[in-house]
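Here the complex is missing one protein chain, while the rest keep their positions.
Our next item is chain A:
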Amino acid sequence: MFPKELLSSTMAAISPLLSVKPTRGLVDEKIQIIVRNLPARFPVTLHSLYLSEDKDYWEAFGHYTSDNRGTVTVSEHASVGGTYEGTEPMGLLWSMQPVPGSRTGLRLRKMNVLTPMVVHISVFSGHVTEGFSKQSPLATVVIERWYLAPGVRRIDIKEDGITGTLFLPSGPGPFPGVLDLWGGGGGLVEYRSALLASHGFVSMALEYFSTEKNRASNLHIKYFEKAFRIVQEHPLVMKDNVALFGLSLGTSITLHMAAYSKAVSPRCCVCVSGSHVQPINSPFKDVSEKFQENGSKIRVDEDGCLIWKDIILPIPTDPGLKVDMGRIKCPVILIVGEDDQSWATVESAEDMTQMMRAAGNEHLLTTFRYPGAGHLIEPPYTPHVRASNFIVQPIRQKVTMLWGGYPKPHASAQEDSWEEILRFLQQHLYPSQDSVPKAKL
């Protein structure tokens, strides 16, 4: 990068000791960043850089001033400017954004979970806001962020018409299981399942809207029931301890199955950014078309981004247009972003609560609402985007979708909700102490 002649072989006047721990972590693990050996009260910029699988550069930065001992401790000191402010130990990861000059509408997603995200963390002299690639940092460390813990196994599933990827924790099992359902964007998205398996759950990521041109989408409820049974019947899975985990349209599927399926009985349900509003009297597979019938309610903002929120508003009173929440017999955790611009999840959550209260099963429901959070509430520390490119399935139409949310509150929502979700799954998928037959051990 720099010609040898410019690099002096004598020590730069400032040579900080930059340490980031752990250097190889799971995506949901916190990092500790400490800079030492700076002059006292010295301004520096901490910078992160990541080259995505799509070959875009993402970066974040924070402005700090060293204390009297020449140290910056990110978990204790406040950033006074940059892509994040305040005392934010993970700000260098969740506040990343595409570097200036990048393509528009990007979203950061890791599709290959067998390799880590490689992030460069650097210290620059002074409070820098641009041109990072043109300056030499004082120090750099490289860290890896993994969705997959060592020993977790990845298995392609192509059986009985089902397309998915199964992740197995290491060890003899048996383990609780999860069927992992993403939203209307389609494709086979593995990273959440890889992370769940790293936390001890057998998890299958399911593809139901293919992104391949010649593959049909499959929204028949029987498809999801078959997928659920594949997880249940796996020799390493405790068949009575399998959950449904959905985001967006995945939540619609989850609630439908929990209420109406005669073939499967989830032990509990995780419903992120979703709604119970869907036509009940027609086959589930037609649900997309039914939503399209309300297409006139789609708004467009001043940047040309689509706002889908109003499609299901007002929440219908007609019971034929929403899942009968009174039929649900298992615990449900609802995760809702109050600034969700894509789906009316706040209004839906309120209506679901009322339905369950009236039916007498409200004790099964736990709701977490996050102010300032948008639609895409994902595992923590990956960047939030307020809007991004989206391909509407199954018609394969390219749009820019407004998801909503603002970086800091959305990042907090991701961090907090993931912790709550893992706790919820552990609580409901591990048999309680009373029911474990002690004699067996």
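The working rule: a residue touches a chain if its C-beta (ideal position, glycine included) is under 8 Å from a C-beta of that chain, and two chains touch if they have at least 3 such contacts; residues count from 1.
Following the convention adopted for this analysis, contacts and distances are computed from a predicted model.
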Missing subunit (named according to UniProt) among the choices "Auxin-responsive protein", "NAD-dependent epimerase/dehydratase domain-containing protein", "Acyl-CoA thioesterase 19" or "Ubiquitin carboxyl-terminal hydrolase": "Acyl-CoA thioesterase 19"
Among A:S52, A:S79 or A:S125, residue touching the chain not depicted: A:S125
Sole contact to the chain not displayed, among A:S79, A:N218, A:N241 or A:Q414: A:N241
Of A:L46, A:V113, A:A139 or A:I377, the residue in touch with the unshown chain: A:A139
Contact set of chain A toward the excluded chain (per top definition): 1-2, 4, 7-15, 17-18, 21-26, 29, 37, 39, 118, 120, 122, 125, 136-144, 146, 149-151, 169-176, 198-200, 238-241, 426, 430-431, 433, 436-438, 440-441
